[in-house]
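And then chain A:
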Amino acid sequence: MKIIGLIVAILVGALLVYAAADFPAWSDPASPASTYLSPHFIEKTMEETSVPNIVTAVLADYRGFDTMFETTVIFSAGMAVFLLLRTFRREEPEARHYRHVLTGVTLRVKEGGELPPSDDFERIDSLWTPHDLIIKTVCRLLIPFIQLFALYVIAHGHHSPGGGFQGGVILGASIILLAISQDLRTAVKRMAEKLDALLCSVGVLIYAGTGALCLLLGLNFLDYSALASVLHVDSIMARSHGILIVEIGVGIAVMCTMIWIYNNVSSGGKYNQGL
Partner candidate 1 sequence: METIISIKPLLAVLVSLLITPILASSRAPNVREAWTFVAAVAKVLIIASMVPAVLKGAEIVYTVAQVVPGVAIKFRVDALGMLFALVSSSLWIVTSAYSIGYMRALKEHSQTRYFVFFALALSATVGVAFSANLLTLYLFYEMLSFATYPLVTHHQDPEARRSGRKYLLYIVGTSIGIVLPAMLICYNMTGTLEFSMQGIFAGTEPKATMVVLLLMLVLGFAKAAIMPLHSWLPAAMVAPTPVSALLHAVAVVKVGAFSVLRVLTGVFGINLLTNLHLGTVVCYIAAFTVITASLIALTQDGLKRRLAFSTIGQLSYIVLGVALLSPKGMIGGMTHIAMHAFGKITLFFCAGAIFVATGKKNISEMVGIGKRMPVTMIAFFIGSLSVIGLPPTGGFFSKWYLVLGTLQADQMPMLLVLLGSSLLNAAYFLPVVYKAFFCTSEESMFQNTIQEAPIWCVAPLVVTAVGSIVLFFYPTLFLNLAKLAIGG
Partner candidate 2 sequence: MADLISIIVAKYNYWIYITLMMIGLYAMIAKNNLVKKIVGMNIFQTAIILFYVSIGVKKGATIPILEHGHGGHGHHVVHAADYVNPLPHVLMLTAIVVGVATLGVALALAIRVYNQYNTLEEDEILAQIREE
């Protein structure tokens, strides 16, 4: 296999090197890529969509269809991971572990066993190690700020780097951070599995639904200027708002999918304990 791999890699490399000789010089302003379509985007974005961040404008409007499917890709990945890993049946009876908070005594409760009704016990993972208080506290403090930043990234995507996707990933990361610093149960308590899964679909649905709404309003799919009549703005601002709406959809979808994938991967689909 190694030899085949080497041969293939070298063959491909040789072909690419051979072809690269014909490329326009690197960072050449006169290359076809820089002179054919991009000037239109750079010069007309402001007029046509009123979004200064050209990448956002192109992403969510000119090539909004790509982005809708990009969101769908991530959604299908979440769905596929769920389908592959999630097991609802418990294959073997598992022992649960509890820790008495005050004394630090850990109890192993067999399947079906009961604990004395007390609030002093907390459930822990089987591979539990004592939590570092610093990490726990810092994360708890950080997470709201991370989330706030994420919302800013989504909302300010028109004017600065960022947008629904980056914001969504950061939002998702904040919950994942919670799951890592505490445990999976805490994170799932914040974001229940069903809610998470539903929001995934809803996020994509916002995107595709906006497109479909444009279609129902009589213009082509994803032509946000159709929203002008609904939003009571001119058609260019409608595009700007349309972009915001779909970015929010992307944000929701991406956030939830990231959490979903993480939960499934880290718990092996059992949702009982994470890392």
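How these were chosen: all candidates are chains of the complex that A comes from, given by their letters.
Definition applied: a residue touches a chain if its C-beta (ideal position, glycine included) is under 8 Å from a C-beta of that chain, and two chains touch if they have at least 3 such contacts; residues count from 1.
Owing to the predicted nature of the structure, the values given are computational and were not obtained by experimental measurement.
Participant: Spot the contact partner of chain A in this complex among 1 or 2.
Facilitator: It is 2 that touches chain A.
Participant: What residues on chain A touch candidate 2, complex-wise?
Facilitator: 1-2, 4-6, 8-10, 12-13, 16-17, 20-21, 23, 25-29, 31, 33-34, 37-39, 41-43, 45-47, 50-55, 58-59, 63, 66-67, 70-71, 73-74, 76-78, 80-81, 84-85, 159-161, 165, 236, 254, 261, 264-265, 268-269
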